[in-house]
Every structure is written in structure tokens, then in C-alpha cells.
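Of the protein chains in this complex, all but one are displayed in their positions.
Now for subunit A:
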Amino acid sequence: MANFNIDAKQDRTYQAIVIGSGISGSWAAKELCEHGVKTLVLERGKDVKHIKDYPTTNMLPYEFEHRGQITEEVRKENPVVSRCYAFREDAQHFFVKDKEHPYVQEKPFDWIRGYQVGGKSLLWARQVQRWSDFDFDGPARDGFAVDWPIRYKDLAPWYSHVEKFAGVSGNKDGLPQLPDGEFLPGYPLNVVEKHFQHQLKKHYGDSRHMILARCAHINGNFDYYAQQGRAKCQSRNLCQRGCPFGGYFSANASTLPWAEKTGNLTLRPDSLVHSIIYDEEKGKATGVRVIDRLSKEMEEFYADVIFVNAAALNTNLILLNSTSNRFPNGLGNDNGLLGKYVAFHNYRAGVSADYEGHLEYTTEGGRPTSGYFPRFRNLEKQETDFLRGYAAGFSANRGPYADQNGIGMELKENILNPDKWGPWRIGSHMMGETIPKESNYVALDNSLKDEWGIPQLKINVDYDDNDEKMIKDYLEQTSEMFEKAGFVNIRTRDDHRAPGLDIHEMGGVRMGKDPATSLLNGDNQLHSVPNVYVTDGASMTSTATQNPSLTYMAFAARAAHHAMKNL
């Protein structure tokens, strides 16, 4: 019997455990497996195999009963996730429904989640802009949060490493605030986007730019990606369904199958992590407690090193729930800061306009990206009454439409032959940096639990005065730039959306130099439990303005190599 127990324990022992199979967890797993480390990846949701489990990927518009629309019943039952732009009939099965996984909103927070193998990497917007030292220097220069323990040079080789494997299309733009990377050929900007580019140059010199947004899509080097079983992006723009070509980077299409091929990966779906086991004698974490999603039975798994990549807020939840005599307030939480200094991206504002030039032109075909307006505010020095700045998306679109007045044969022929050409439609949306604050926090609810007996997360995150000032500035500056570019009918909006809908929540387990004021060191290890690494959004000290996933991938790959030095 004793031997049996030893065997059973050995069967459940790996060299590394990665909690979470999404964009950052799959990167940690890929690096570890590739270098011979026996790795267990735990995923709380169901398995999603590349292609096989993309049920809607090749469906035609008429095959959707509601032609893509979410039904009223689903919308009413799921007010939070229904606010997400990608929660539609074709991809609703990849999103967490509100009722299935409740949480406590001390203040309104739209928590958008994807519980399945691959996580939200199936659903993301695939924008991959590098951060720069204007971002990593930010907290120290502007006196908020704590100083980042790393700088751009520490991450640059890892950006290159992940860009090359994931496949990033873009142009070398030579902008210090948005460093160039390992790019596959970029997609074209259209004639009006180029016009705007030239107008910015004319009116603002070299201080403001509009460039092609870099995106994680394969647009070159095809033989190399064929090794992953991935092919050229076909510009279907149906990414949220899962891509049968593997045209964009997802864990399911890329890192997970790659890790699997090594023979070192054990992927365990339907495995909710309850907590991390801390051994006081050994002074380190020794494994995790897992609840089977279906049977609800608890089991333990063991490893020398543990990566926590459960997505930013769930990573906080797992650490907060990992209590022991040594860590009564959550694993590694000696300073009481675990769960605090959460921040996000401010997506509240947008500006749209029309352009009545270049009316002889239109566009054809598809592209998986659009224009991008890198941060220009407070870049070299503080120059406004708010801290930090914003980036923005930018695009110009045109297509024919039909006169839909009237009925009968006239209407029928009109809609079959759309031949009206309005002006170009111009759109921009803001992506603002928010300042991490102690008052923006997540914590465990004292009484409410989920279906598996795990405490519910309560979320207390809000905008502040800095965000309001930034919105005002974005609206003013964008309107001014649009006006100078000759755009007309300029409309500004602030939709007052709750935080969370940006799906860029970050922090709570921040990196820093000093164990008294941060949770993680410069290698993403918990200061007081160095065999536990956190490399997802939870580890972010500040948020920058760029879409953060690429940075999580780079941190995950870098930390995996750091961990392997000690295995």
C-alpha cells in the first residue's frame, strides 16, 4: 500500500506545472517542453483542439439561424459578456457565460473570460505592439506604482523570440515609443489612411504618427510556419471562430501543438486549480490542488517549479486562495499588496468622421489589421495636466451601399446592385494608460463561493480624474487632427463603459525591485517563493498603452528559461 501511494504520487509529479493554457501559459509550456522539461499544463475549461473543435469556422452566413446575432434570451441572461464586441452567434461558445462563473462587482467591471484550452488566445484582437522604455521608465519618472525591475533591453531579445515563432506582420517604422521587431511583410494602408499619415507629417512634423498596426498574422516566411502546421492568413476576418489555417497566433494552433510534439507535455483540461501547495519545511511550493470540473473531486499534482498563468484576475484569485501558516493572506503576500494596484486600459472614447476626398477610390479584399496611432502625449517629458498618454486605433473604410427606400422590384434590384457611394468613414478608438492604485483591487469574497467551492472574486476597480482628463484630451486632439486632415462631420463619443471591457486588466501581483512594495522580482518569481513564477497580466507593474499580450508572451518565454537554469 505504501508503495502504491509512492507510485501514485510519482505519477502525479512533473518537473513543471503551468496553470493556464492561454497566451502566456502556452508560451511557458512551449519553452519548457522544447528543452526537455516534463510539464503539466492545467486548464480549467474544456479541451479545444485546433480545427477539430472550431465548430463554426467554415460556416456560411445563412447557416447561422440568427445570421450572427445573439438572441434576446442569451443577451438578457448574460449582460456582461453580451457587451463584448466578439460575443456573437459564431463565437459565443468560447466565452464564459455570466451565470456559470459569478463574481462580485463592488464597482461595475465587465470581466470577459474564455475558459477553454487556448483561453482567450482564440478570441483576441491579435494586435502586437512592443512596449518601450517610455513605458518601463514610466512609474519611476512620473512617481506612481513602483519602478519596473527590468528595462526594454531585458525584454527585447524575448520579443524577437516570440515574434518570430508567433508570426507578426508589420512595417519597420523607426519609432522609439514602438520599437521595431521581427516582422513579416505588412498589410497595405488604404489611400485615405495614407492621406492621414501625410497630413500628420505636414501639420505635426515628426511628433505624431499613424502607422500600420502590427498583428500576429502570417504574411510571409511560409515554409517556416508550415512546420507548425500553419499557413498564410487568408484575411477571412473570422478569427474569433478559430482559424483552420492557423493564420493568426493562438495557443491552440501554435504553442500547444508544438509543446505536445516534444512528448514532454501533459495537457489536462477540466482541471480547476484551487490553490498552490506550500511546504513550510522545504520553504517552497511543491504542487497544486486541482478540482475536476466535472466530478468535483480534488487531486494534487507536484512539481519543482510552478507557473501561474491563469489570466490576470484569476491568477490573483489562485494566489489569494493559496493560504498556509506561512502565508495566511495568500501565497507570497508578505506585504499585503497581493490583489492591489490593478489597472487596465481606458477604451471609453472614440471619434468618427467622414472624408470627402479620394472619392474615386474604394477598397477590395480583406486585411486582418488597421491603422495605429502610437502614443505621443507626455512621451519625452510631462506636458499636460494628466499623467501618461494614449494610443488609438485608426481606420478609413468605404464600400457601396444600396438605396433601401421603396419596396417591390425597385428595392429588390437596388439591394442586389448596391451602387451608392457615400464619403469615406473614418474611425478612431482610444487606448489609454491607467495608473495602478492601491484602491483598485481584487479580493476574495468572505462568503460567496463558486460551484466548486472556490471563493468568488470581488472586483473594485474604477476610473479616476486622470482618466477623465485623458479622455478629454484624446477627444480634443483627435478632433483637431481630423480637422487638419480635412475630415468633416466629426463626432466624438464617450460610452462610459465599465472597466474590464477593454479585456486588458493587469496587475495585482506586480513586479518590482523591493519585496516590501512588490510581489515579483525582475525574473517574475514571487520574492518569497522563488519557484513560483507569474508571467501573465497579473505581473504588470504599469499598463503602457500597447495591447499587452505580446509582452506577456515575452515575459513567459524569458521566465521559463530562467526557471530552467535551476531545474
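Heads up, the rule we're going with is that contacts are C-beta pairs under 8 Å (C-beta built on N, C-alpha and C of every residue); 3 or more make two chains touch, one makes a residue touch a chain; residues count from 1.
Just so we're on the same page, contacts and distances are computed from a predicted model.
Asks: Look at the options "Gluconate 2-dehydrogenase subunit 3 family protein", "Methyltransferase type 12", "PRTase-CE domain-containing protein" or "Negative regulator of RcsB-dependent stress response" and return the one that UniProt uses as the protein name of the missing chain.
Replies: The record for the missing subunit names the protein "Gluconate 2-dehydrogenase subunit 3 family protein".
Asks: Out of A:I51, A:L175 or A:V191, which touches the unshown chain?
Replies: For the chain that is not drawn, the touching residue is A:V191.
Asks: I'm checking contacts with the chain that's been left out. Which of A:G36, A:P79, A:P157 or A:G406 qualifies?
Replies: Within the whole complex, the residue contacting the unshown chain is A:G406.
Asks: In the full complex, which of A:K340, A:R367, A:R388 or A:R558 touches the chain missing from this view?
Replies: Touching the chain that is not displayed is residue A:R367.
Asks: Tell me, which residues in subunit A touch the chain that this view leaves out?
Replies: These residues of subunit A touch the chain that is not shown: 58, 60-62, 65-67, 69-73, 187-191, 193-194, 234-238, 360-367, 404, 406-409, 411-413, 415-417, 419, 421.
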